[in-house]
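One protein chain omitted, others in place.
Coming up: chain A.
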Amino acid sequence: MAQSQGWVRRYFRAFCKGFFVAVPVAVTFLDRVACVARVEGASMQPSLNPGGSQTSDVVLLNHWKARNFQVQRGDIVSLVSPKNPEQKIIKRVIALEGDIIRTIGHKNRYVKVPRGHIWVEGDHHGHSFDSNSFGPVSLGLLHAHATHILWPPKRWQKLESVLPPERSPMQREE
């Protein structure tokens, strides 16, 4: 009897010890280093979800690369939506602070991106809720860099940082 109690106690103690190591380490890793996310919607076609609604890609989000808020034009990034903070959006960075950009359907024809902000757009113009509707977004909303497509396996690839030539800023701040 006493022996079985000792066994239970030992087991419980080992479980607690493992729990207090594994959970904080896993949470910190997912918050700071990398996590995976499923992409919903058609806003990034054809780069992501090219098959429409039947398939949805799973991407690797690299938080470590975004820790200093360093982004390049053309990077695919995930952001906290400025309209709904519980939602994350995935878009391509088109312009950085100081750039002058020709907009598509924004209230102003030309926009100069203010300090500490970026201009993001989905690859699927007209089907994307992006900076053309909500304007430049603060860099503080940057969540992570999308670096790879992980799933489905046949779509496994690195996501290249390419700026569509027709969307390149009119004037770049160097």
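Keep this in mind: contacts are C-beta pairs under 8 Å (C-beta built on N, C-alpha and C of every residue); 3 or more make two chains touch, one makes a residue touch a chain; residues count from 1.
Heads up, the rule we're going with is that contacts and distances are computed from a predicted model.
Colleague: Name the absent chain by its UniProt protein name; which of "V-type proton ATPase subunit G", "Inner mitochondrial membrane peptidase subunit 1", "Cytochrome c oxidase subunit 2" or "SERTA domain-containing protein 3-like isoform X1" is it?
Modeller: Missing chain, UniProt protein name: "Inner mitochondrial membrane peptidase subunit 1".
Colleague: Determine which one of A:Gly41, A:Pro82 or A:Gly98 touches the chain that has been left out.
Modeller: Answer from the full complex: A:Pro82 touches the omitted chain.
Colleague: So one chain is hidden, and I want to know which residue out of A:Thr28, A:Gln157 or A:Gln171 touches that hidden chain in the complete assembly.
Modeller: Final answer for the missing-chain contact: A:Thr28.
Colleague: Can you tell me which of A:Val71, A:Val111 or A:Leu141 touches the chain that was removed from the display?
Modeller: Candidates A:Val71, A:Val111 or A:Leu141; residue touching the omitted chain: A:Leu141.
Colleague: In the complete complex, which positions of chain A touch the hidden chain?
Modeller: 20-21, 23-25, 27-29, 31-32, 79-86, 137-138, 140-141
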